[in-house]
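What follows is a short report on a single structure.
For this view, one protein chain was removed and the others were kept in their places.
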Amino acid sequence: MKQRPRGARRLSHVSRDGGVRMVDVGAKRSTARRAVARAMLRMKPATLRTIVARQTKKGDVLATAQIAGIQAAKNTPALIPLCHALSLSHVAVQFAPQRPDSILVRCEVRCTGQTGVEMEALVGAAVAALTVYDMCKAIDRDMSLEQLAVVEKHGGRSGSYVRGERHGA
Amino acid sequence: MKQRPRGARRLSHVSRDGGVRMVDVGAKRSTARRAVARAMLRMKPATLRTIVARQTKKGDVLATAQIAGIQAAKNTPALIPLCHALSLSHVAVQFAPQRPDSILVRCEVRCTGQTGVEMEALVGAAVAALTVYDMCKAIDRDMSLEQLAVVEKHGGRSGSYVRGERHGA
Amino acid sequence: MKQRPRGARRLSHVSRDGGVRMVDVGAKRSTARRAVARAMLRMKPATLRTIVARQTKKGDVLATAQIAGIQAAKNTPALIPLCHALSLSHVAVQFAPQRPDSILVRCEVRCTGQTGVEMEALVGAAVAALTVYDMCKAIDRDMSLEQLAVVEKHGGRSGSYVRGERHGA
Amino acid sequence: MKQRPRGARRLSHVSRDGGVRMVDVGAKRSTARRAVARAMLRMKPATLRTIVARQTKKGDVLATAQIAGIQAAKNTPALIPLCHALSLSHVAVQFAPQRPDSILVRCEVRCTGQTGVEMEALVGAAVAALTVYDMCKAIDRDMSLEQLAVVEKHGGRSGSYVRGERHGA
Amino acid sequence: MKQRPRGARRLSHVSRDGGVRMVDVGAKRSTARRAVARAMLRMKPATLRTIVARQTKKGDVLATAQIAGIQAAKNTPALIPLCHALSLSHVAVQFAPQRPDSILVRCEVRCTGQTGVEMEALVGAAVAALTVYDMCKAIDRDMSLEQLAVVEKHGGRSGSYVRGERHGA
Partner (left out) sequence: MKQRPRGARRLSHVSRDGGVRMVDVGAKRSTARRAVARAMLRMKPATLRTIVARQTKKGDVLATAQIAGIQAAKNTPALIPLCHALSLSHVAVQFAPQRPDSILVRCEVRCTGQTGVEMEALVGAAVAALTVYDMCKAIDRDMSLEQLAVVEKHGGRSGSYVRGERHGA
């Protein structure tokens, strides 16, 4: 049973003996890396109106979520077991309300290093969105996070990736 | 501009002066709490076959993601700014492959405390799914996380919540 | 040389053999605790005008500092070596601009537990103020933090404490 | 209302849309950086005598505070939301008792990197001082931290800064 | 192959489907818990003399290791994936030099809670010993840590345990 099933490919984090490991990136070149992730937080229209109204006045919910996303992106290696620690040079989290019932969350991360920053961007977007959830759950328990994915990735040996519309939303 | 827009409700984390704060839960009763979150990680069929094949042999990807989800659930107050620290009595993360192209992630959290554990369940499910993403991104960059939401919540003054199918996916 | 110098009192964290330890609070009663710390961040008048103007529009600097202070208060046991971990029931950080050249920072913390929450309040106030410093240091390197102190403490065997004006500012 | 008030300058952490972000330092040169922060912890004379006497014998309070300050300086990016993670090459915390009633705390940090280390030095000094507070609060609740500020900063495009006496204490 | 091999017993952290989980302790009674772990750090006699001489004068190496052990014990749930977070009421780390070539490290932890504190005691002892290693490795790379084990455990349904000499060192 040791041969791979059809269509199964070797996973880079899995060593020959079946255990997991942090991939050795020591021989990779250090290049400028950039990744963008996004997600869509769906909610009741009244919830979106509440958030946006608050933001018009003080921006509190989204400001809090922005900070949470930035902090989480920096903390990615503590969350994702096989991630390498990187010195991020830039993290930005942005929100675009999509009337009537969604907020688009976007997280962009940059660094110069030996591995990409997709995970940092995904973690930043996810935690920012979940912070909105936390601050609004008393008025809307039915929120859901959809379409969390990498939309762009640049740098490194594999070059640029831009999410196509075949798979994404 | 100080009156609330129609449909806008007071958010419990936002104080009268517009700043954010951790809600005071000191007067709430400590009761048994339980929450379940789930998410669906979509991927190429070949990716699912690879993960499942590995799991049949050693279970590495999903075992790693399981640990990551449990650790993240415990770490929720450090990620979600206004969450209270709780002594979780139980965390479980489970995966159910959905052929041909998805994995259902489920995270259940329990505690006895003064606030609910929805955020812990959501964070656990999200980080578990993102760990699968991390370990498979070399073979499939088009994965996306969908339908991350609370599906059940029990305990506390507001009683039980079970996600209906009106809003969910 | 083993006798104590005149005026020296036993420090509760220092054991008889001179080493340090976390004081055993297991026999203390769990009571409602509350502590307030404050600090004054001094800056150039132009810096204060910039912060306040931004706040009028978006509140970004102080919103960020508020979140940072809350997060830090929750993280106190990881920062102050001999602090006990407590489940805080409430944390609030507030700012009061003091024209022409200062911002008063106030952090209030509450919990029900076996030890007080002064350190949590002090850490919250300090980190909130330092976050303001971080976000404004490009325009004002001469800022200084003054008068960081506990102003009120309630609960526990030693009862209430309110800072007098003999020592404080 | 979009024009800046007189005297207000652009804050580097605040983006054009009013949200906060980690400044992109990717294009900055990596240079040797050094920063020194200091603070003055004021206390009752009897408290200082107790600390100093202990130190003469075992140095426990100040040794503990020294470790806490070093650890906190390394942990700065987790505390100050928009700080970049840096690989510090050196951290030192020192104490100089100032009879009859103060301890001068000094924290020096060095690294080679794209941003300065003022925040690391400030955090190290603040947490070291607060650790002294924690260990002595049972005998002196009236302590206060004064004059926490950057006293020197070297390296980077803006060159050297030495705190003048116009603004400082 | 589903039956257990002879002598194999069910592990409490492993669920029926083979995945791992945090054991649910919600139904356990909260009782006073206490655990003691110890370890022996072996080194060259000259290394021990250096540490002890320093300690006689200032106690720096062991004071640093003591703080590190206390901090690590508090941080145990972040290190040991399936550990529950507990509010420790007491942590103490002590060292007893064993001439000519060893230091006995002892860590005692207490709490009132639903699970025991063996892991906290083990982690505290291990990290304290490794901190000594770190501070002395420039003069002695041949150090080794031996006999790290729980020596006493009290409280909880299973009652008291005292390590016998059959298995221990």
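For clarity, chains are labelled A, B, C, D and E in written order, and residue numbers in each chain start from 1.
Going forward, a residue touches a chain if its C-beta (ideal position, glycine included) is under 8 Å from a C-beta of that chain, and two chains touch if they have at least 3 such contacts.
Being a predicted model, the structure only gives us computed values, none of them experimental.
Engineer: Counting contacts across the entire complex, name the shown chains the missing chain touches.
Structural biologist: A, B, D, E
Engineer: Which residue from E:32, E:104 or E:135 sits in contact with the chain not drawn here?
Structural biologist: E:135
Engineer: Taking the full complex into account, find the residue in D:22, D:67 or D:82 that is in contact with the omitted chain.
Structural biologist: Counting the whole complex, the residue in contact with the absent chain is D:67.
Engineer: In the full complex, which bits of subunit A touch the chain not displayed? Write them out.
Structural biologist: 15, 17-26, 77-78, 81-82, 84-87, 113-114
Engineer: At which residues does subunit D meet the chain that is not included here?
Structural biologist: On the side of subunit D, residues 32, 59, 62-63, 66-67, 70-71, 74-75, 85, 87-94, 110-112 touch the unshown chain.
Engineer: Just the residue numbers, please: which parts of subunit E touch the chain that's not shown?
Structural biologist: 1-2, 4-9, 11-14, 18-20, 39, 42, 44-46, 49-50, 53-54, 57-58, 60-61, 63-64, 67-68, 71-72, 75, 78-83, 118-119, 122-123, 126-127, 130-131, 133-139, 141-150, 153, 161, 163-164, 166-169
Here, only the chains that are shown with their structure count from here on.
Engineer: Given the touch definition stated above, what is the smallest step count connecting subunit A to subunit E?
Structural biologist: So the least number of steps between the two chains is 2.
Engineer: Greatest Cα-centroid separation from subunit B: which chain?
Structural biologist: D
Engineer: Superimpose the Cα trace of subunit D on the Cα trace of subunit E, which carries the same sequence, then give the rotation angle to the nearest 5°.
Structural biologist: 180
Engineer: Could you please state the distance in Å, as a whole number, between where the Cα atoms of subunit C are centred and where those of subunit E are centred?
Structural biologist: 32
Engineer: How many angstrom lie between the CA centroids of subunit A and subunit B, rounded to a whole number?
Structural biologist: For subunit A versus subunit B, the centre distance works out to 15 Å.
Engineer: Enumerate the residues of subunit C that touch no fewer than two other chains.
Structural biologist: 18-20, 58-60, 63-64, 67-68, 71, 75, 78, 81-82, 85, 87, in rising order.
Engineer: Chain contact topology under the given definition, line, ring, star, complete or other?
Structural biologist: other
Engineer: Chain pairs that touch, all of them, please.
Structural biologist: A-B, A-C, A-D, B-C, B-E, C-D, C-E, D-E
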